[in-house]
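Removed from the display is one protein chain of the complex; every other protein chain stays in position.
We just call them A and B in the order they show up, numbering each chain from 1.
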Amino acid sequence: MPEHSPTAKWLRHVLLIIVPVVLVAALLPHVYSNRLLLFNFIVFLTLAQGVNIIYGFTGYLPFGYVGFFGAGAYGFAISVMHLHWSPFPSLVVGALTAVAIGAVLIPLLRLSGPYFAIANLAAALGLAQIVANPALQGITKGPYGVSLNGIYQPGLSYGTSIVILVFALACALYLRHSRFGLALQAVKNDPISAAMAGISVVKARTMAWLLSALIAGLIGANFAWYVSVFYPENVFSPDFSIFAIVFALFGGVATVTGPILGVLLLYGLYNFIGISSPQYFQLIYGLLIMVLVLFLPSGIGSLLRRWGIHVV
Amino acid sequence: MLTYSILAGLLFGLYFSLIGLGLNLIFGVMRIVNLAHGDFVILGAYAAIGLFGLHAISPMAAAVACLFVFTIFGFPIYYALVPRLLRSSDPEMLSIILFFGLSQVIEALVNIGFGPTERSIPGRVLGTHPISVLGQSFPSAWVISAIASGLAVLLMFVYLYRTRVGRLTRAVMVHRDEALASGIDVDRVSALAFGIGLGLAGVAGCFAPFMLGSVTPAAGVDLTIQSFTVIIVGSLGSPLGTVLGGLVYGVSLMLMQTYFSSWAGLLPYVLLIVILLARPSGLLGRRIRYA
Partner (left out) sequence: MSSETQLGLDHSPSTLQPLLTVTGLVKKFGSFHALDGAGFNVKPGEVLGLIGPNGSGKTTCINVITGLYRPDQGTVLYQGKPIGGLPSHRLARLGINRTFQVPKPFMSLTVRENVEVAQSYGQAGGSADDGLKDIKILLEHLELDRDMNRLAAELTSAQQKMLDLARALATRPKLLCVDELGAGLNPSELSRVAERLRGLAKSGIALLVVEHLMDFVDQVTDRLVVLSAGKDIFSGPLALAARDPQVIEVFLGASDEH
């Protein structure tokens, strides 16, 4: 089997994956008028990679992933409303808010898988309640929603979302090819053995965790910019966590194309039937998850691998 | 005010103990995290609502019916899902995802069947006059639900400590492999425990419209979290711990609602996280695995 140099492989995958995605995302709005739908696709493509990074590479399932998304959105909103900063610095504020929340939740990484998942869910639900609390109205506008004036720029904010997606894909590709990504997988497989291999398990997990928080925060902040008007339940909707997890699981984690596949297939399905009858979509993906866990726990990607198709 | 809160807290606490008991049983026997637990409770609630709406059947009768129906349905669900899970590479993690999927299925089915709006049963169905407990008066629905919960808890203890199957169940809870080695039909004991766990959820569900005010299909998640809080506060795997956890949780919740009402909703989340991090073995001290 011919050995490609690691840099050549990396470059090849960048070209194969990132470039087409960018081209499609940038050009589609010119032929397809529902830009909000395209934007939502980008949001979920990004979030699925974020879930991929934390679940695929550390085995921790972030049932409360939306917490970072919402933190990013509100960080952005607070920066615009109270600091009166323009969108780009506010995006940074949003991202940093999410990372800060991630830092606060680092102790959760001491817990083993299932307990982490539940605790993370509780944390996100708690954060949503705190933000929506009327007592904090002065800062977050409480349950009455946020309306950001003067920054509505659908074209520019759509463009930045593509940049953020590229960043998320690049991160996933990096993990796929780097020693650090290998170390994360080692930790996921067997933390005790990984420690004996010289890996600081805590440090590795923390870095993956904060990276996934950063990604969700960035796209959450961007979401706030794009829509400019939202309520707590919009940006803390459990659907964000659930869909991102389902799409990532369906496509197969620890690969870069798996989550992309999952989003395209399932979110596409959602937009066919889910908007008018979301409960039927919920039934479908609920059953899908159960079937996946029982028969194909590594997602569609593993099926493709079994058929000899090399999945990045 | 304080006495009222504490007593109300104990009443609710008994109810939360009931909710937690089923989850605890399933976890204790199979080390499986039933993330759909809250949704089974909601299923029971809607069963009671449906039975009451269609045939004017009392929730008490519905509770008994749910106990049997859910328990019986537990068997095929167990055999379809659990043995496969236990043989997999990471049963604890996969069980979370699997039952999460199940929770979505249940939520979707309830939504399809009943629609997304809030439903409830009028409180007077369980008695029109307030009942007085230790000088404080409470809605009779609360007191009756609490008594029913207490009864169910008692029956659980009788089952675990006085019946032969119960003793076998406890043996499996303590050490599954050893029980298997000493010839116990672990699968059958587990299936029964699973069924009973669901049955208890169903019973709890029948009283949910009274204790929670109203129910929606999406209310399952929050109930699941609260159940986890109850059993983790009380110590995973220990039925007595669940009762203790329920009471502690109920009283804390009531006190929060009385004195810091706008932040009371945070209690289950904060409690859950704090206990998991600070004293994961709960009040009675049994170990949770660290990563």
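Throughout what follows, a residue touches a chain if its C-beta (ideal position, glycine included) is under 8 Å from a C-beta of that chain, and two chains touch if they have at least 3 such contacts.
Keep in mind the model is a prediction, meaning the values are calculated, not measured.
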Contact partners of the omitted chain among those displayed are A
Touch assignment to the omitted chain, from A:Thr58, A:Ser90, A:Ser161 or A:Gln185, lands on A:Gln185
Sole touch to the unshown chain from A:Ala197, A:Val229, A:Ile275 or A:Val291: residue A:Ala197
Contacts from subunit A to the absent chain lie at residues 1, 179, 182-183, 185-186, 188-190, 192-201, 254
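In this text, only the chains that are shown with their structure count from here on.
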Contacts from subunit B onto subunit A in the complex sit at residues 33, 35, 81, 84-85, 88-90, 92-98, 100-109, 111-112, 116, 217, 221-222, 225, 228-229, 262-263, 265-266, 268-270, 272-273, 276-277, 280, 288-291
Seen from subunit A, its contact residues with subunit B in the complex are 59, 61, 63, 107-119, 121-123, 125-126, 129-130, 133-135, 191, 238, 242, 249, 279-280, 282-283, 285-290, 292-294, 297
